[in-house]
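Heads up, one of the protein chains got dropped from this complex, but the rest are sitting where they should.
Entry: chain A
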Amino acid sequence: MLSSYLTMAAILFCIGLYGALAKRNAVVVLLCIELMLNAVNLNLIAFSKYGVVPSLTGQIFSLFTITVAAAEVAVGIAILIALFRSRGTVEIDEFDEMRR
């Protein structure tokens, strides 16, 4: 039972990783990061139910993650809006300030 959850989580994580690395739209990248976080959440819950030592801590931890992720998305979207206002675009490869 555990392995199918883990496989599901891994697939989800890989999709998220691919999107985060390959998509040009910054909003989609943010979404993909959420996808990866959810894959992690899925893992935490699967281990808390079917793990070697089942414990509720995992589920609490995933709730905690969801909260932090919500906050993070709020900050991320805010930054994106600020960027869009100053640069007029959300294409992620337009932002290469780190090179300088």
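In this section, a residue touches a chain if its C-beta (ideal position, glycine included) is under 8 Å from a C-beta of that chain, and two chains touch if they have at least 3 such contacts; residues count from 1.
Here is the rule we use: contacts and distances are computed from a predicted model.
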Discussion item. Not counting the visible chains, the remaining one has a UniProt entry; which protein name from "Tripartite tricarboxylate transporter substrate binding protein", "Cation:proton antiporter", "NADH-quinone oxidoreductase subunit L" or "Sporulation and spore germination protein" does it give?
Written reply: "NADH-quinone oxidoreductase subunit L"
Worksheet item: For chain A, which residues reach the chain that was dropped from this view?
Response: 17, 20-22, 29, 92-93, 95-100
